[in-house]
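Here the complex is missing one protein chain, while the rest keep their positions.
Let's look at chain A:
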Amino acid sequence: MSDGELPCASPPCRRCKSYPATLKVRLEPVCESCYGQYITQKVVKRMVTALKEVRAAAGIDRPQAPPPPRYLVALSFGASSTGLLHILHENLRSLRERNPRVAYDLTAIHIDTDLSDHGDAAEPPDTPASRLLRTYQSRFPLASLEIVPLTAILDAPTMDWSAMPPRDSSLPPAAQVRKLLQALPSVTSRVDVLRIFVRHLLLATAVEKNCDALMLGSTTTALAELTLGAAAKGRGLAVPWLVADGPFPFPVPVAAAAAPLPSDAAPGGVVEEIAAAGVANLNTGNTRSTNNEGRTVPVYYPLRDVFRRELLAYNGMKEVALTDLVVEGESSATATVVSHKELSIEAVMARYFAEVEENQSNVIANVVRTTEKLMKVRGDQSCSVCGMTLDEQGDARWKGEIGEIGENGESHERISQETSTSARKLCYGCERSIRG
């Protein structure tokens, strides 16, 4: 907003009538302070719901002071997660002053996806991410900030490697993960699997730190992208789990499913039973009984009512001033397309919705509100990579109806036989991403 160029001063804010209006809430001209309130209120509303649900899940209904819930914010250093951290941090500051009873503990975690070799040194080196983390820590003193390297996925308790291509364990960890991603069939596959790895680490960290919920910084726009992106990757069945607030299935590898759980993940803590969420079972129609496979971690999107451009405007306000802090990779939504082969489905969606947000932001809100209404279903078995439910009957029907014939001319019967005899179970979306 270049107010200086206007011939006369900005009109006063329509809400507080005292400061000059420099921003707009829908069509209403408002000042920065009122705009900040407007954005913050949307987030706080979601946080209130989260608090209620978290306390209900933990069985806390006693009137006396309950322990503060622990929230884990996923921080990518991008605009949305930084904005979310700022809003929560400000909210926490004022809660501690005025209403400590509903304050919470705030931890932010950055999954460092840098896979260059310096990550393999014995001493944690001075990586770009760790330098950035120190800057962030000084800006957000009330939160505790940490880094988890992507290579931690190799030892993540949630990962089942049996369905992944074999790794060369003689290589240093960063090189192992790098090779694994490079070997995937397309850019989309790499982005997809990388996202799954990051989510694994976030969920595992939430459990490890005994957090009550994981807070993700996706805006309405990002959730719409996520919905259509998941649809385009054949992950339709997972969409309600990915987009709606609430319990998210905690992936448990087959080998570990039989073993007892670590004590910090005991029921009633961070991990609640699926039955509590009233989730329908895909195959039996029964809600699940206690079983490791049915464990979930509550995940919330506090920015789900905020459009990306609204958040960018918030980040750019003088009082907030996050724009310099944020690291935005080359913006996939605006960069010129050199080759479509180098684009991911996520990038295509980002471009599409950047355009839609300009002209028809109602469409975006519509997508998100609609997909929230889809039912979450769970079957008896989960995909060994993404942890979402397997739909074997659906897969069998699909293969039957399409009558897909393999490259070497083998019939679909053979293909389906091969996949059914192998113990490594993948959902349709992961199958596509890992095997092409």
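Annotations for the structure displayed:
The definition used in the following text is that a contact is a pair of C-beta atoms (placed from the backbone, for glycine too) under 8 Å apart; a residue touches a chain by one contact, two chains touch by 3 or more; residues count from 1.
One rule holds for everything that comes next: contacts and distances are computed from a predicted model.
Think of the chain that is not pictured: of "Cytoplasmic tRNA 2-thiolation protein 1", "NADH:ubiquinone reductase (H(+)-translocating)", "GTP-binding protein YPT7" or "Ribosome biogenesis regulatory protein", UniProt labels it "Cytoplasmic tRNA 2-thiolation protein 1".
For the options A:19, A:161 or A:352, the residue in contact with the chain missing from this view is A:352.
Within the complete assembly, A:232 is the residue of A:232, A:312, A:326 or A:354 that touches the hidden chain. Contact between chain A and the unshown chain involves residues 186-188, 227-228, 230-237, 239-240, 244, 246, 277-285, 340-341, 343-345, 347-348, 351-352, 356, 363, 366-367, 369-377, 391, 393-394, 396-398, 400-405, 407-409, 412, 428-429, 432.
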